[in-house]
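What you see is the complex with one protein chain gone and the rest in place.
Chains: A and B, in written order; residue numbering restarts at 1 for each.
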Amino acid sequence: MKTYTKYLVVNTKKNKEIVNITRAVAAAVEESGISEGLCLVNSMHITSSVFINDEESGLKQDFLHWLEELAPEKTGYLHHQTGESNADAHLKRTIMGREATVAITNGKLDFGPWEEIFYGEFDGQRNKKILIKIIGE
Amino acid sequence: MKTYTKYLVVNTKKNKEIVNITRAVAAAVEESGISEGLCLVNSMHITSSVFINDEESGLKQDFLHWLEELAPEKTGYLHHQTGESNADAHLKRTIMGREATVAITNGKLDFGPWEEIFYGEFDGQRNKKILIKIIGE
Partner (left out) sequence: MKTYTKYLVVNTKKNKEIVNITRAVAAAVEESGISEGLCLVNSMHITSSVFINDEESGLKQDFLHWLEELAPEKTGYLHHQTGESNADAHLKRTIMGREATVAITNGKLDFGPWEEIFYGEFDGQRNKKILIKIIGE
(Lines give C-alpha, C1' and ligand atoms only; values in the text may rest on other atoms or scores of the structure.)
Protein backbone atom coordinates (compact mmCIF):
# COMPACT_ATOMS: atom_id res chain seq x y z
CA MET A 1 0.00 0.00 0.00
CA LYS A 2 1.17 3.51 -0.83
CA THR A 3 -0.07 6.91 0.29
CA TYR A 4 0.66 10.37 -1.05
CA THR A 5 -0.19 13.76 0.46
CA LYS A 6 -0.12 17.14 -1.22
CA TYR A 7 -1.38 20.60 -0.26
CA LEU A 8 -2.44 23.26 -2.74
CA VAL A 9 -2.72 26.95 -1.87
CA VAL A 10 -5.39 29.12 -3.50
CA ASN A 11 -5.84 32.88 -3.14
CA THR A 12 -8.81 34.07 -5.21
CA LYS A 13 -9.07 37.58 -6.61
CA LYS A 14 -12.75 37.79 -5.78
CA ASN A 15 -14.47 37.10 -2.48
CA LYS A 16 -16.59 34.41 -4.14
CA GLU A 17 -15.08 32.46 -7.01
CA ILE A 18 -15.03 29.01 -8.56
CA VAL A 19 -11.61 27.70 -9.60
CA ASN A 20 -10.91 24.60 -11.73
CA ILE A 21 -8.28 22.46 -9.97
CA THR A 22 -8.49 19.32 -12.13
CA ARG A 23 -4.96 19.63 -13.56
CA ALA A 24 -3.38 20.08 -10.15
CA VAL A 25 -5.16 16.98 -8.82
CA ALA A 26 -4.26 14.95 -11.91
CA ALA A 27 -0.61 15.99 -11.45
CA ALA A 28 -0.69 14.78 -7.83
CA VAL A 29 -2.07 11.42 -8.97
CA GLU A 30 0.81 11.09 -11.43
CA GLU A 31 3.38 12.10 -8.79
CA SER A 32 1.95 9.51 -6.39
CA GLY A 33 2.79 6.56 -8.64
CA ILE A 34 -0.48 4.98 -7.51
CA SER A 35 -2.37 3.20 -10.28
CA GLU A 36 -5.38 1.79 -8.37
CA GLY A 37 -6.92 3.50 -5.38
CA LEU A 38 -8.81 6.47 -4.03
CA CYS A 39 -8.03 10.18 -4.15
CA LEU A 40 -9.61 12.46 -1.53
CA VAL A 41 -9.64 16.18 -2.31
CA ASN A 42 -11.00 18.53 0.35
CA SER A 43 -10.99 22.13 1.35
CA MET A 44 -9.15 22.59 4.66
CA HIS A 45 -11.38 25.60 5.41
CA ILE A 46 -15.00 25.82 6.47
CA THR A 47 -16.08 28.60 4.13
CA SER A 48 -15.05 26.90 0.89
CA SER A 49 -15.77 23.69 -1.02
CA VAL A 50 -14.35 21.06 -3.31
CA PHE A 51 -16.91 19.69 -5.75
CA ILE A 52 -17.23 18.06 -9.15
CA ASN A 53 -19.27 19.56 -11.96
CA ASP A 54 -18.96 21.10 -15.44
CA GLU A 55 -16.35 23.52 -16.83
CA GLU A 56 -18.78 26.06 -18.32
CA SER A 57 -18.51 29.74 -17.41
CA GLY A 58 -22.27 30.43 -17.49
CA LEU A 59 -22.99 27.52 -15.20
CA LYS A 60 -20.35 28.67 -12.73
CA GLN A 61 -22.14 32.04 -12.53
CA ASP A 62 -25.47 30.21 -12.18
CA PHE A 63 -24.04 28.37 -9.18
CA LEU A 64 -23.01 31.62 -7.48
CA HIS A 65 -26.39 33.30 -8.13
CA TRP A 66 -28.27 30.25 -6.91
CA LEU A 67 -26.19 30.01 -3.73
CA GLU A 68 -26.92 33.68 -3.05
CA GLU A 69 -30.66 32.86 -3.17
CA LEU A 70 -30.42 29.77 -0.95
CA ALA A 71 -27.88 31.15 1.52
CA PRO A 72 -27.86 34.93 1.22
CA GLU A 73 -25.22 37.32 2.44
CA LYS A 74 -27.21 39.32 5.02
CA THR A 75 -27.18 40.65 8.55
CA GLY A 76 -28.99 38.79 11.30
CA TYR A 77 -27.01 35.58 11.49
CA LEU A 78 -26.17 34.71 15.10
CA HIS A 79 -22.63 33.86 13.97
CA HIS A 80 -22.10 37.57 13.33
CA GLN A 81 -22.41 38.33 17.06
CA THR A 82 -18.85 36.98 17.33
CA GLY A 83 -17.64 39.75 15.03
CA GLU A 84 -17.62 37.52 11.94
CA SER A 85 -19.56 38.53 8.83
CA ASN A 86 -19.32 35.33 6.77
CA ALA A 87 -22.11 33.05 8.00
CA ASP A 88 -23.44 32.84 4.44
CA ALA A 89 -20.09 31.37 3.33
CA HIS A 90 -20.45 28.53 5.87
CA LEU A 91 -23.93 27.77 4.49
CA LYS A 92 -22.90 28.06 0.83
CA ARG A 93 -20.02 25.68 1.40
CA THR A 94 -22.40 23.19 2.98
CA ILE A 95 -24.59 23.06 -0.13
CA MET A 96 -21.60 22.62 -2.43
CA GLY A 97 -19.86 20.09 -0.16
CA ARG A 98 -16.44 19.94 1.53
CA GLU A 99 -14.83 17.14 -0.43
CA ALA A 100 -14.74 14.82 -3.41
CA THR A 101 -13.46 11.27 -3.41
CA VAL A 102 -12.36 10.11 -6.85
CA ALA A 103 -11.39 6.62 -8.01
CA ILE A 104 -7.96 6.09 -9.57
CA THR A 105 -7.93 3.42 -12.28
CA ASN A 106 -4.94 2.64 -14.51
CA GLY A 107 -3.05 5.57 -12.99
CA LYS A 108 -5.68 8.20 -13.88
CA LEU A 109 -8.63 9.95 -12.24
CA ASP A 110 -11.49 7.66 -13.29
CA PHE A 111 -13.86 10.35 -14.58
CA GLY A 112 -16.92 10.46 -16.77
CA PRO A 113 -16.87 12.60 -19.93
CA TRP A 114 -17.59 15.96 -18.26
CA GLU A 115 -16.36 15.61 -14.70
CA GLU A 116 -13.98 18.37 -13.54
CA ILE A 117 -12.89 19.21 -9.99
CA PHE A 118 -13.53 22.70 -8.62
CA TYR A 119 -12.59 24.70 -5.59
CA GLY A 120 -15.52 26.91 -4.55
CA GLU A 121 -14.42 29.92 -2.54
CA PHE A 122 -17.08 31.83 -0.60
CA ASP A 123 -14.88 34.02 1.65
CA GLY A 124 -11.65 34.49 -0.25
CA GLN A 125 -8.96 37.00 -1.13
CA ARG A 126 -6.56 35.30 1.28
CA ASN A 127 -4.53 32.07 1.30
CA LYS A 128 -6.60 28.91 1.64
CA LYS A 129 -5.39 25.31 1.53
CA ILE A 130 -6.69 22.25 -0.30
CA LEU A 131 -5.64 18.74 0.76
CA ILE A 132 -5.08 15.88 -1.68
CA LYS A 133 -4.68 12.45 -0.08
CA ILE A 134 -4.16 9.41 -2.28
CA ILE A 135 -4.11 5.82 -1.10
CA GLY A 136 -3.76 2.67 -3.15
CA GLU A 137 -1.05 0.68 -4.86
CA MET B 1 -4.32 -4.67 -0.63
CA LYS B 2 -6.94 -5.41 -3.25
CA THR B 3 -8.96 -3.11 -5.48
CA TYR B 4 -12.02 -3.79 -7.59
CA THR B 5 -13.68 -1.59 -10.22
CA LYS B 6 -17.12 -1.97 -11.75
CA TYR B 7 -19.30 0.26 -13.93
CA LEU B 8 -23.09 0.17 -13.95
CA VAL B 9 -25.20 1.60 -16.77
CA VAL B 10 -28.59 3.20 -16.04
CA ASN B 11 -31.12 4.49 -18.56
CA THR B 12 -34.18 5.88 -16.78
CA LYS B 13 -37.63 5.94 -18.38
CA LYS B 14 -38.36 9.38 -16.97
CA ASN B 15 -36.24 12.52 -17.21
CA LYS B 16 -36.08 12.72 -13.41
CA GLU B 17 -36.13 9.48 -11.46
CA ILE B 18 -34.68 7.88 -8.34
CA VAL B 19 -33.41 4.30 -8.73
CA ASN B 20 -32.41 1.93 -5.93
CA ILE B 21 -28.97 0.43 -6.73
CA THR B 22 -28.24 -1.24 -3.40
CA ARG B 23 -28.32 -4.82 -4.76
CA ALA B 24 -25.94 -4.00 -7.61
CA VAL B 25 -23.46 -2.42 -5.19
CA ALA B 26 -23.76 -5.33 -2.73
CA ALA B 27 -23.08 -7.74 -5.63
CA ALA B 28 -19.93 -5.81 -6.54
CA VAL B 29 -18.72 -6.04 -2.94
CA GLU B 30 -19.22 -9.80 -3.02
CA GLU B 31 -17.43 -10.11 -6.37
CA SER B 32 -14.49 -8.09 -5.04
CA GLY B 33 -13.63 -10.63 -2.35
CA ILE B 34 -12.78 -7.69 -0.08
CA SER B 35 -13.91 -8.13 3.52
CA GLU B 36 -12.59 -4.93 5.16
CA GLY B 37 -12.32 -1.63 3.30
CA LEU B 38 -14.11 1.23 1.60
CA CYS B 39 -16.55 1.24 -1.31
CA LEU B 40 -16.91 4.45 -3.32
CA VAL B 41 -20.03 4.74 -5.47
CA ASN B 42 -20.37 7.81 -7.70
CA SER B 43 -22.24 9.08 -10.68
CA MET B 44 -19.87 9.63 -13.61
CA HIS B 45 -22.16 12.42 -14.87
CA ILE B 46 -22.70 15.95 -13.61
CA THR B 47 -26.50 15.99 -13.78
CA SER B 48 -27.10 12.96 -11.56
CA SER B 49 -26.31 11.80 -8.03
CA VAL B 50 -25.53 8.84 -5.84
CA PHE B 51 -26.92 9.19 -2.33
CA ILE B 52 -28.07 7.16 0.65
CA ASN B 53 -31.55 7.44 2.08
CA ASP B 54 -34.79 5.49 2.59
CA GLU B 55 -36.59 3.07 0.22
CA GLU B 56 -40.06 4.61 0.51
CA SER B 57 -41.97 5.66 -2.61
CA GLY B 58 -43.66 8.71 -1.06
CA LEU B 59 -40.35 10.05 0.21
CA LYS B 60 -38.77 9.61 -3.21
CA GLN B 61 -41.52 11.81 -4.67
CA ASP B 62 -41.04 14.29 -1.83
CA PHE B 63 -37.37 14.53 -2.80
CA LEU B 64 -38.23 15.33 -6.43
CA HIS B 65 -40.85 17.95 -5.47
CA TRP B 66 -38.50 19.56 -2.99
CA LEU B 67 -35.64 19.71 -5.49
CA GLU B 68 -37.98 21.38 -7.96
CA GLU B 69 -38.62 24.11 -5.36
CA LEU B 70 -34.97 24.63 -4.47
CA ALA B 71 -33.56 24.31 -7.99
CA PRO B 72 -36.40 24.85 -10.45
CA GLU B 73 -36.48 23.90 -14.10
CA LYS B 74 -36.82 27.36 -15.70
CA THR B 75 -35.45 29.64 -18.37
CA GLY B 76 -32.93 32.33 -17.50
CA TYR B 77 -29.94 30.24 -16.43
CA LEU B 78 -26.75 31.52 -18.08
CA HIS B 79 -25.83 27.90 -18.80
CA HIS B 80 -28.67 27.82 -21.33
CA GLN B 81 -26.89 30.37 -23.52
CA THR B 82 -24.70 27.44 -24.63
CA GLY B 83 -27.76 25.68 -26.05
CA GLU B 84 -28.17 23.44 -22.98
CA SER B 85 -31.47 23.37 -21.10
CA ASN B 86 -30.51 21.37 -18.01
CA ALA B 87 -28.95 23.86 -15.58
CA ASP B 88 -31.51 22.79 -12.96
CA ALA B 89 -30.18 19.23 -13.17
CA HIS B 90 -26.65 20.43 -12.29
CA LEU B 91 -28.07 22.23 -9.24
CA LYS B 92 -30.33 19.37 -8.16
CA ARG B 93 -27.40 16.95 -8.34
CA THR B 94 -25.38 19.28 -6.16
CA ILE B 95 -27.95 19.18 -3.37
CA MET B 96 -28.22 15.39 -3.50
CA GLY B 97 -24.46 14.85 -3.82
CA ARG B 98 -22.22 13.10 -6.35
CA GLU B 99 -21.06 10.14 -4.33
CA ALA B 100 -21.35 7.89 -1.30
CA THR B 101 -18.47 6.18 0.47
CA VAL B 102 -19.55 3.10 2.38
CA ALA B 103 -17.56 0.98 4.83
CA ILE B 104 -17.17 -2.74 4.15
CA THR B 105 -17.04 -4.85 7.32
CA ASN B 106 -17.03 -8.66 7.37
CA GLY B 107 -17.52 -8.70 3.60
CA LYS B 108 -20.73 -6.64 3.64
CA LEU B 109 -21.79 -3.01 3.18
CA ASP B 110 -21.74 -1.80 6.79
CA PHE B 111 -25.17 -0.16 6.84
CA GLY B 112 -27.60 1.03 9.48
CA PRO B 113 -31.12 -0.42 9.55
CA TRP B 114 -32.61 1.75 6.79
CA GLU B 115 -29.69 2.78 4.62
CA GLU B 116 -30.16 2.10 0.90
CA ILE B 117 -28.11 3.46 -2.04
CA PHE B 118 -29.86 5.42 -4.77
CA TYR B 119 -29.01 6.83 -8.15
CA GLY B 120 -30.78 10.17 -8.63
CA GLU B 121 -31.25 11.05 -12.28
CA PHE B 122 -32.15 14.66 -13.15
CA ASP B 123 -31.56 14.63 -16.92
CA GLY B 124 -32.14 11.08 -18.04
CA GLN B 125 -33.64 8.92 -20.74
CA ARG B 126 -30.17 8.09 -22.04
CA ASN B 127 -27.29 5.86 -20.92
CA LYS B 128 -25.49 7.09 -17.81
CA LYS B 129 -22.66 5.36 -15.92
CA ILE B 130 -22.09 4.74 -12.23
CA LEU B 131 -18.64 3.85 -10.89
CA ILE B 132 -18.03 1.45 -8.02
CA LYS B 133 -14.47 1.39 -6.66
CA ILE B 134 -13.62 -0.88 -3.76
CA ILE B 135 -10.31 -0.93 -1.89
CA GLY B 136 -9.33 -3.01 1.09
CA GLU B 137 -8.23 -6.53 1.88
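Keep this in mind: a contact is a pair of C-beta atoms (placed from the backbone, for glycine too) under 8 Å apart; a residue touches a chain by one contact, two chains touch by 3 or more.
Everything numeric in this text was worked out from a predicted model, so none of it was measured.
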Just name the one of B:F51, B:Y77 or B:F122 that touches the chain not displayed here. B:F51
Residues of chain A (touch criterion as defined above) contacting the omitted chain: 1, 3, 5, 38, 40, 42-46, 70-71, 77-82, 84, 87, 90-91, 93-95, 97-99, 101, 129, 131, 133, 135
Touching the hidden chain in the full complex, which residues of chain B are there? Just list them. 1, 36-38, 51-54, 56-59, 61-63, 66, 70, 95-97, 100-103, 105, 110-115, 135-137
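Going forward, only the chains that are shown with their structure count from here on.
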How big is the rotation, 0 to 180°, that puts the C-alpha atoms of chain A on those of chain B, in steps of 5? 120
